[in-house]
Each structure stands twice: as C-alpha cells, then as structure tokens.
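All protein chains but one are shown at their positions in the complex.
Per-chain numbering from 1; labels A, B and C assigned in written order.
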Amino acid sequence: MKQENSCVLEHRLYQGDYRLLKLSAPLIGPLVQPGQFVHVKIPRLEQAVLRRPFSVFKADASGLSILYKTVGKGTAALTTVADGEPVNLIGPLGTGFPTAGNGKTPVLVAGGYGNAALYLQAARLPVKGVAFFGGRTSGDVLCVDEFEALGWEVRIATDDGSLGRKGFVTAALDEWLAEQESGVRSQGAGGGEQNETFQSLELFACGPNAMLRAVGDRALAKGLTAWLSMDRNMACGVGACLTCVIKRKTAGGWEWARCCKDGPVFNAEEILWED
Amino acid sequence: MKQENSCVLEHRLYQGDYRLLKLSAPLIGPLVQPGQFVHVKIPRLEQAVLRRPFSVFKADASGLSILYKTVGKGTAALTTVADGEPVNLIGPLGTGFPTAGNGKTPVLVAGGYGNAALYLQAARLPVKGVAFFGGRTSGDVLCVDEFEALGWEVRIATDDGSLGRKGFVTAALDEWLAEQESGVRSQGAGGGEQNETFQSLELFACGPNAMLRAVGDRALAKGLTAWLSMDRNMACGVGACLTCVIKRKTAGGWEWARCCKDGPVFNAEEILWED
Amino acid sequence: MNKPDLKVRIGSLEMKNPVTVASGTFGYGPEYAGLVDLDRLGAITVKGICTEPHVGNATPRTFETAGGMLNAIGLPGPGAQGFIKKYLPFYEKYSVPLIVNIWGKTVEDYSRVAEIFNDQARIGALEVNVSCPNVKEGGALYGTDVNLFRTVVDAVRVRTQKPLIVKLAPNVADIKVFARAAQECGAEAVSIMNSYPAMAIDIETRRPQLANRTGGLSGPAIKPIAVKLVWEAARAITIPIIGMGGIYTPEDALEFIIAGASAVAVGTASFTDPSSAVRVIEGVEAWMAAKGIGSIAELRGTVQA
Partner (left out) sequence: MNKPDLKVRIGSLEMKNPVTVASGTFGYGPEYAGLVDLDRLGAITVKGICTEPHVGNATPRTFETAGGMLNAIGLPGPGAQGFIKKYLPFYEKYSVPLIVNIWGKTVEDYSRVAEIFNDQARIGALEVNVSCPNVKEGGALYGTDVNLFRTVVDAVRVRTQKPLIVKLAPNVADIKVFARAAQECGAEAVSIMNSYPAMAIDIETRRPQLANRTGGLSGPAIKPIAVKLVWEAARAITIPIIGMGGIYTPEDALEFIIAGASAVAVGTASFTDPSSAVRVIEGVEAWMAAKGIGSIAELRGTVQA
C-alpha cells in the first residue's frame, strides 16, 4: 500500500459511457494483484472530502489504468482531467481474487465495470475458462476482444438483446452450468468423475450486488466455490473508518468485514446478505 | 445590470503578475461606464460561495476584458480557465467615474489594477491630461503605451525605481501639483486666473486604500475635486448584503455607503476614513 | 402532466410557491429587482429591522469559508419608520407577499416594532429574529434560553394580528423545545435555521477575519445541520416550518420539504447566483410534475425515517 502522486498518461472515451484513464504509477503499478483497487483523489473537486475507489483494469511498471463510468459528481469531475495532470492515488488496496485452486476451471461473471475488475485475473490465471459478461445494452459490455485475445471463451447477455443473448447474465450462466452438470452426467458412466469435473468450476464475479448475490446463491446451491468482489461506499479505503462493512458469517453468527481491507473479494460462503 | 453567461474569448499573461481575460458579453459590454465592475463567478471553484469583483478594463459590443492579478484562491482558479469556457457575470455594477466637469483638466492616479480601472475613463474623457501610475516595480505598471496612445501624458513612479522615478506615486503627484500651483502663480499677475487654472484640475484615482487616502487628502487640502474608486470585500455586489460599506459623511455625522452600489467611486469629500 | 399545486399558506399569508428568500441575503427588495423577477417568488423576506435606525458592525463583515461564508453584518438598517418610508412604496408595483424580519435589543423593542408594522397592509407576515448571532444585545440569548424566548414571542404576539414566523437559533441542544414553545405562544410558523455562530482567524495578523470577531456560518456547509433540525422540529410541531440553510438547487429545496418543511428560503445562494431562487422554484415544479406529485402537502415530511 503506497500513496503516490501519479500523472495522467492517457485519458479517453473507451466505450459507451466508460472512459479509460491511464496513470503513471511506478510505485503502485507493479504491486497490483487482480481484484485490488486504487483510491483516487479526484483532481479539481475541492469540496469533496472523500476519494473514489476504482478497480485496477491493467497494471504494470508502465502505469496502471482504470475504466470508469460517469455516475455522479466525482466521476463527472474526473472526465475533465487532462494529459499530464497530477492525480493522487492510494493503492493497491484490498484483498483481491485468489488464483484458481489447483485443477480448477475458472469461470468469470461480470457486469458493468466488473469486466475491468476481472481483466487482470483473467490475464494472470494459469488456466483459461469461460467468461460471462452482462450489461444493459451492447455499449456496457466491455473488453470482449481483450478477454478473447487472452484465450477466454466469452458469453454475453444484454438486457435489451443488442449483443449476445437477451436477458440477465445469470440466465446465461444458469443455462451453461446446467449444461455442464448434465453434460458431464450424460457423458460419464458412474457419478464420481463427472461430479468432480463439475465441481472443478470456480467462479470469480464482479458486478452489481444483485448479480453477485445471484451468482453466490447458485454457487452455494451447487457446491461450487465463488469469489465475489463487493462494491460498497467507502471513505478511508484502508480499513480505518468502518464505512464499507458487510456481514461475514462466523461460527456463532456474524461479524463486520471491511470491503476495503478484508475484501472487496469475499468467498460467497462467507457473506451474510442483508435485504 | 444584467446576469450573463459569457464565454472566454482570450486569456493570457498580460504583464508581470497580471493576466488579461476577455469575455464575450453582448448584454453587459455595451452598458459599461468607466469605473464600473463585473462580479464574476469563478469557474471550477465550486466550494466558493462568493463571486469576485473586477473592474472592467475595456468593453464594447465585441466583449469585455479585465486585468487581474493572482492574489488568492479565486484568482488562482481563474488562471486555469480556457478559451471557450463559460463564465457567469453580473454587471455592469456600481456607480463609476463621472465625466470631468466642464473646463476641468483631468488627472489620473493609479496603482496596481487601478490602471485597468481607469482605462475606460481615460478613453472616454473628452479632454486628456496627465496620468500618474505607481507600482512596486516596473512589472506592476500596466498599460502605459495604451494611455499614451490615447493622448495622455504618463508619469511613472515605482517603489524600486525600476521604472520612472523612485518612490510613491503620490510623491510624483505632489511634486507636479506643486509645480502647477506655483507655475501658475509665477506666470500670472493677479491671483484669480492662476487659481482658476489650478482649480480646474480634477483627480480620478484607483489603487490601494493608502494611496487613495493620500490622493484624497491632497485634493481636499488644495480644494480640488477627487474621485476615488474604493476596493472593499464584497459579497452580493448589488447592494443587498451590506458587506462592502464605508463611512460617508452626512450633515450630522456619517452613514454607511455601499461600495458596490453607491460606489465604488466616491468624491473624496464624502469619505470618512477610518484608521 | 398536470401543473402541481405549489401553494403554501402561513396563517393568512398565501405564497403561490414555497420559495422565499432568506432575510439579509436579499436586501429590502429593490437591490435584486434588476436581476430577478420578484413576482416569481413565493414571498420576499427583507433584512432584519428594529424600531430605530441601527448602524450594525464595523467592517470586515463577511468572510468566505469552505462551502460557506461567515457574516457579522450586525443588522444595520433604517428602522421601522425608515423602512416604511423608504421601501414599502416600492412594493406597490409588485404582488409578491412581503415578510418583514424584525429584531430588538429588548423585549420592548420587539413588541414596538411589531406594533408599528401591524398597521401596514402591504406586510404579509413578520419573521421574528431571536437568533441573530451578531448583535451583542440580548439577540443570541433570546434564541437559546427558552424562557426569554417565550417572553419575546408572547410580547410580539399580543401586538400583531399578522402571521408570526419565529426564526429559531440552531445552536441549541434540542430544537424541539423551541419549536414547541413557538407553537404554544401562538406563532403561525417557525423558520429554521439562522446562520451558525462561528469564527475565522487570520493567522498572520492574529486577528479575527470579522470586525465583530464572530459571525454566522451560512451556505452549503450547514445544509445537513439545517435538514436535521427541520426534520426534528417537524415531528414536534404542527405549524409550518420554513426551512433554510445552504439551499442552492431544486433538489436541496425538495430535501427540506421531504424532511418536513412547508416552505424554504434561498439565502447565500443568491450571492453566488441571483437566479437561484427562481431556478429552485422552476426545478421544484418540474420535478413534482415529472413525478406526478400534485401538491407540496403530498410531499411534505414524507421522509421514511
């Protein structure tokens, strides 16, 4: 975890409502693990006391980049930063995705900026699998080519059917999971091996809470491991203020876990969803 | 008085610490009288609730310009506005300089941005006279060429002697006034006419308070009319909040007068200086 | 899309929309008349007036702070008769309701100024300022000591038939006590809040930034404090609340109304942008129309809290 005065290397419309912001970050860049985020002091937004968290899309010694969507005053102000302008960062923050278990087949599920948050994971996982991407419309489905170029099979669902199948990404996932389960069952002779193949699936998800919960529920129902990257309002970003908590199951009940420090990635098993 | 969404036509370093900002202002520009000011909402300074007042340097249908110096956070933010950016203005505000009396010979005295504030007056006065400009150093003495081009005789004093005579502008003025007074006296035979020539001098001044007071005191001592443009912190700029008041003499004592509405230009006679 | 009904009543005072301006931020009316169509406003509330002319504080009188400003104007003004002569005639050409903010150094002052204004038909309501942080004489205590507070409100109440709006001080441990007292003393409404007692110091000169040493904090900085006070008071009283404190946008005004205010006042925002009050009115109307909300009453106090 470092605080770094980075500077804008590239800033442009990426796709749909998303912009790509690439920052020089010689200190932070090389440290980033998949699923971690940076806490950004938005330049020129002087009346704002809080930073804004963004998942790291790509990172190496040449810099780190984020993909962001304008949703409020902070992200709106961010759109005005220019090449060369300084941007103060804290990062890398949080506990990101673990690598897939030995012999596991990774499955990615993403919506919105989740695609960006999963890119490093996709790039660094030793085994490639299937990636499910959802979005309201085709413009919301980011980085398909890049995931394909990494060797992932990408399956897309959009609410309006403008790209891929029409409907929620979880419907696409359901269908595929059912295929896997039954496909394996119908192929194999006994039960043991097929089950093992299906059980080798390991899910990594990032996106809206409702999607994460749906993915988590499916995984738990089918006995699969799922890692969910949770999006929670944050203040400090480093575990000090206890703003970003979610309920984590314990033996006796639950305890607060901080998305910024203990997460944002949690095992679906751990999460006690609130309604 | 209008509120107008103007837009930046030109913005550049002018001289020394001063920048020139030219704004389109088809509504306000043509209305400006010498000595009036505009109240500027500084773009991008969202945490600031107050506008900043600036004298109008030049104005016509093609736009309106101000000359400003960076002294605090508002003017610092102003330096970052770019061509084409919108800037909200209220103006023209205040009661500016009267034109010189009939048969009067105008004398201008200015320091700092006062030169800018007096330019329109210099341009529009039917008779040209002598202009005394002061500044800390040569970089602070603005627009000398422009005043000369208008037909004014310019006399300069700088604190460090880097331009014109060394010392306060009031010392230069004193010397010249003494010359005028005695010159006239020694030339003429009786007393009546010379006195009239000297008495025809009418002073118009804008600059730091200490300078204004010195100019006012001299004028009063010598029975001359002096118009002083006062600089006072302002909030509303339109006479509503009673922030910008100075003491104006009345028959019985004094009353508050608002620099933004009743001024900024006052007859030296009216002003009750506080210490 | 039907036009929503924006009307609000404060006793006999009818406002065609719930937006007035905050006392002291809009002068006596004429000052902004060149920039703002005064008849668009729900009401105009003028700067605080006392019986006699008053000089107010020395300068500097205002200072800008983060998201707000301090003021210690100190209630200079022409006095009751001066106001009647100098400013009331101006209102003949306007139909906008007029609220006059009054204050005094003594309880007697309060009742005298109320009495003087009681005869003036053009004045629609009196707003009793018991909470000015910037005059040494009584002012501050009248707003924070509930017994003195009652004394002032009672004294004014017996001298006027005009609707009485009592302007509460924010710097109290429990605003409900004062809101209830105002209601019990027969006020038609309360207004919440006055600027918050505050201070800034120039570290180079080691002098306060205001000649009066302390002043009142206003502007967006205090909005969350004001919303809380309005919300609390709304649950304690049945008379209307005029909410204010950092209102800049239609959304800000709606926030106060949803918290429990019947009307709102735009204050410091007029300095930043004189068109603020009219923008707020238009925005509130458009928002309500878009949501199909028929009237302010349907919206008022509907916070799910």
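Methods note: contacts are C-beta pairs under 8 Å (C-beta built on N, C-alpha and C of every residue); 3 or more make two chains touch, one makes a residue touch a chain.
These figures come from a predicted structure and were not determined experimentally.
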Touching the absent chain when the full complex is considered, from A:R44, A:K128, A:R165 or A:R232: A:R232
Omitted-chain contact residue, chosen from A:A210, A:A240 or A:L272: A:A240
Residues from subunit A at the interface with the omitted partner, ascending: 1-3, 41, 47-51, 88, 90, 232-233, 235-246, 256, 261, 274
Residues of subunit C (touch criterion as defined above) contacting the omitted chain: 65-68, 70, 144-145, 169, 171-174, 196-201, 203, 205-208, 213-214, 217, 219-225, 227-228, 231, 246, 251, 254-255, 258-259, 287, 302-305
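Just so we're on the same page, only the chains that are shown with their structure count from here on.
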Inter-chain pair with the most contacting C-beta pairs: B-C
Mean-CA-position distance for subunit C and subunit B (Å): 37
Geometric centre distance via CA averages, subunit B-subunit A, whole Å: 60
Interchain centroid distance [CA atoms averaged], subunit A/subunit C, Å: 49
Residues of subunit A touching at least two other chains: 47
Multi-chain contact residues (two or more partners), subunit C: 66-67, 220
